[in-house]
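Note that one protein chain is taken out, while the other chains of the complex remain in position.
So, chain A:
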Amino acid sequence: MGKWSRRAFIGAGVAAGGALVVGIAVRPGNPIDGLSPLLTDGENEQLLNAWVKVDTDNIVTAVIPHVEMGQGVYTALAQMLADEMDADWSKVQILEAPADMQYVSDSIGRDFLFPNLQVPALIEPTVAGGILELAQAMGLQFTGGSYSVRATGQRAMRTAGAAAREMLVAAAASEWQVPAAEITTADSMIIHAESGKSEPFATFARAAAEQSLPAKPKLKSPENYKIMGQPKARHDIPEKVDGSAVFGIDADVPGMKYAAVKAPPVIGATIESMDATTAKTMPGVLQILNMGDFVAVVADGYWQAQQALGTIDTRYSKTEGDGLDQDAIFARYASHLDEAGEDGGDMQTEAGDITKGFTEAATKVEAEYKVPFLAHATMEPMNCTAWVRDGKCDVWSGHQAPVNARQAAADAAGLPFEDVTYHNAYLGGGFGRRSDSDAIIMATRIAKATGYPVKMIWSREEDTAQDHYRPSATSRFRGGLDKDGKAVSWDNIHTHLFDPADAPTIPHYNIASHRIRKVDVSMHLRFGPWRSVDHSQHGFFIESFVDEMAHAAGKDGYAFRRELLAKSPRHLKVLDTAAKMSGWGSALPEKHGRGIAFVPSFGSIVAQVAEVDMSGPKPRVTKVYVAADPGFVVNPDGFTAQMESGIVYGLTAALYGDITIKDGAVQQSNFHDYPMLRIDEMPEVEVTLINGDHERLGGGGEPGLPPIAPAVTNAIFAATGTRVRELPIAKHDFA
């Protein structure tokens, strides 16, 4: 058992048949507020884990403590581990870690993965306390915050790979009686050139486990990367082209029945009464359950359950949310902002003398922006299959935090964590929605009530109306320019702040005096993380206002941003790259426009230039140029896909996304009234990747999203002179 710092610890052992197993736990940045006090050093940290196994057939298995929801995390993390190990990529397998607190209850997870594994305890007892408590509080395996590659990959997978390699080399050196320094590794082989000896990793797997653990495994420098930085094909692709990939909704449990559910349209209401006279007589119907906060119909088939549910007449309790309409919500935001006035609200950041900044400004600019509520609309509607019987519970679903899902099921079933088995499947879209456990809890409660396995599927209508929404928000700005048109002051106050805390801030822009404040506005709706979280709002707010300041300064958006980034060469390079790709400044046809936006988020720097064609009946985004610097790109094809993905998700929201409230309830129900971008509206996307800092990596899943809305609205302004200050764009008439 070795330990090299308070930030990381390692364990190793031999699995059945002589396989080497190396496990590592680290605790890098933790996006969950409120848990950091549990750590004694007060840093925001999160416990993660990663494992590698070297089998006797020389297969290297990367155990990935994250879930796959299309972001390519299985492959990217395996690349990081395999590269440090010098593994043969064609012999690397991938396994998702089970939903278990390996470091908390130390046997179940290992038994699941490696039956009969005899290893020294993977947990370092002395690091208990804060870490253990943190692990118990939040679960270990959260996938979100664009964290997997930059945290787990960079700190755990690479280290685990390097540690395994060093132990294998040490074992070979001992056996061959040669200095370890003379041994090289390549393609899962251990080589001693001088003596001509070479053996596969597997030969030394058992002996390697007996080596002392490296104090600090040496990581490769980028010029030695062989697998990192390569566009390796994703491991999960083949099963996603033949229908065999299993998602949560595909769970198949013998004897399983189906449940359709309906919750009160106004969130927070309860079922006061229901009339299920017709439903009871319908074919296939087994049980009709009034669960208090929702109605469930359990039937032999899902369609039968849905049909019966549709005939039930339900009365709901009154709530405080009743009667609330969308206009009143924005009016509420306005009154809170008015109340905060010149100096109220919660201060987030302040620099320089804001009063002086405005007094001395030659030109002042003011603007107010609004963004709507948004649903996630994952392609796979929320669902969960559960079976509660004989003091045990099994749950099948796709969740971004499997350990949390397991805990939620345990609570709902009234069973200890140990008696719940959580089976995670592929996620048919996550985007933050699958970090909530509401569907897990509902299905477990239904299963508990019935005693047999039940697959609960939300209808698309239910999925749309019962989401944990991206909050709507209003943001007000005041900006000051000096006589040369340089930005000298920036004053922002906005409603709502969730995560990450830096979303409204502009440390990258050099503006002498600035102040950013927020006001909290309460609401009965449920909110949840939505791809890029607060950056999805503030990216639009900030980059729209920068553009307005540029216009007021008589400068174009690119030149104006260049001035603000003059002291940050790395940022500037990203901005310049996107501008250059787009041919910024060159002539465009009439009624076409170009807009630029620049948003660093989740550790990555992204600039986008969008081109719009405003000659038709509605705006058409024809082209998007992307320059992105995430530090180092582990899988260029995968990262490019994530840029494309962020653009589609963000552009859909910018053009159409609008969840509205009437009488306390969400008005939208399905894709006809909550429309999605389709292929015929898909702009061409060109991506250039920049490796600007190989030690501090940024994320990929979210940073592509925040710049797209402002890039498009800035382009619309360039084409038409109309400034879009409220999303979605579909609300506006440009004729």
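Note that a contact is a pair of C-beta atoms (placed from the backbone, for glycine too) under 8 Å apart; a residue touches a chain by one contact, two chains touch by 3 or more; residues count from 1.
Simple rule for what comes next: contacts and distances are computed from a predicted model.
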Per UniProt record, name of the chain withheld from view ["Oligopeptide ABC transporter permease component OppC", "Elongation factor 4", "NADH-quinone oxidoreductase subunit F" or "(2Fe-2S)-binding protein"]: "(2Fe-2S)-binding protein"
From A:Lys91, A:Arg158, A:Lys370 or A:Lys486, residue that would touch the chain that is not displayed: A:Lys91
Residue of A:Glu272, A:Glu366, A:Asp520 or A:Glu684 touching the missing chain in the full complex: A:Glu684
Hidden-chain contact residue, picked from the options A:Met189, A:Val246 or A:Ala340: A:Val246
Which of A:Leu20, A:Val52 or A:Met69 contacts the chain that the document leaves out: A:Met69
Touching the absent chain when the full complex is considered, from A:Tyr258, A:Phe417 or A:Phe477: A:Tyr258
Residues in chain A touching the chain absent from view: 59, 69-72, 89-94, 232-247, 249-250, 252, 258, 283, 301-304, 306, 377-381, 426-431, 457, 459-460, 637-638, 641, 644-649, 652, 670-672, 676-680, 682, 684-685
